[in-house]
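Not every chain is included here, but those present sit where they belong.
Chain lettering (A and B) follows the sequence in which the chains are written, and residue indices restart at 1 in each chain.
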């Protein structure tokens, strides 16, 4: 795709980006808190959501077509580690009265904020004891719920959404396992699509990986293609609000640097207050070449939760 | 509010409506299934959602202001009967690597589709063995999830929303306990607002009742003002998709006819495939006189569930 010198130059740029990002990740020589939204802020990049962004998103609605981006929650879906999901219908309740009203509810248990299609809040992941805005896990992580950074602080997200179809750009249906998406990949894909990212956007990345969902769960969960630290930094610089993907972790897993675990999670959540949206369905958008849309998602206001399940929606 | 003859006439109209609606509720002399969307339909009034409705809703977005309509899920919230909600943050997980990634998730249990802000699916309530479209509870209500009418069939709802501020129309902050909202109330309030209901809309009713939420839970849950069978039938005839309210059951509880339990639930869910959205926050919309908006809500795709928690959104 690149030839000769340009290829070398690009590689150098990436190398420098990776190096600086890596240093940033490790917190050497930088100071990443208090956040740009003040020392008391708990919403991070959700502060970028404005009425102007809503109106901008409205303009992306031209056909009235709605896409569900969330998977069905069901037994047998891919699950990280030993997390679980259980749903049962108890015996029916019969109400008094000649109209014979009868109803059911359901008993559900599980790591609800971190299974299936899931939205990572700022209290989900940090580095050591430090989380977003310098909050200390040892203080805010309480048994009955996080006393800071809980998902209930996020609010509803209604903004412009952009799909970056990296698989298409690379000419494949599915990126290979452990493939690290680079800044060049993101730029190239955006250029192909003729779309630009703007401050306050939600960015969704299509890798094709979710075609394994419920088909080959073992492969789905073992590794994944995804953005690396350099691409992550590019999205940070672009001032996005959420980064989502059709994978279980958005970022490349395992990281090519074997000494790092989930560095993009740290870069986004802890350092920059940017949210992650995982296990999305992006294939419908990709199929229909929908690259700009209104993204609307409101996390369940689960007090003190680290994340939320959900069924985010793209409207064009 | 009404004088002399007009009052009498109105009362007669209501009486007739109540009587016919009551007969309808009890299934005498009518045949309410198969549904108008066919004998196999599982989506009910969600079939009224169309691209045209999305575009209509888009036009209601003029200011870019977003309202969260869902309550916070937290210990101490009003809970029906012996339902429960529990959230706990387990010990943190420490990942290997020099970047010291640490994360939490949460363990949640409860009647998730039927606590807090909740959306009732078509498998939630019926009459005797009969549910929407003539489906039999004894067949589809299975321990591991409903095999028909599960909430996963609804899909995302993006349509025009209308708030009917009945409290304002009646000149009160909060409708009194057990007050039955009549067709005249709905019409009067709509007329005051200068708004009409159209096929495919979502209608939310503001009663002021939710000011008791977390303030006086006992009073909140003991009774509630809400629509009766006649007002319900009016909304059925208006071909709405969802009816919501800032109460725990949308309809007046207990029903003025002591021999009936939840007849409006039956009218909506079983007979007409119309959904209920309960325990909403409508006070912000009412305060800002927001009567038309884009309503967007996508139930969690919980396979075989009777309902869904959520944080529906109104955008104007």
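Heads up, the rule we're going with is that a contact is a pair of C-beta atoms (placed from the backbone, for glycine too) under 8 Å apart; a residue touches a chain by one contact, two chains touch by 3 or more.
Bear in mind that the values here come from a model prediction, so they are computed numbers and not experimental data.
Oligomeric state of the entire complex in this file, given as copies of the one sequence with 2 shown: 4.
Just so it is clear, only the chains that are shown with their structure count from here on.
Note: centroid distance chain A to chain B, computed from Cα atoms, is 30 Å. Put simply, chain A touches chain B in their complex at residues 25-26, 49-55, 58, 61, 63-68, 70-75, 83, 87-89, 92, 95-114, 123-129, 137, 141-146, 152, 155-156, 158, 259-263, 265-266, 296, 298-307, 309-313, 315.
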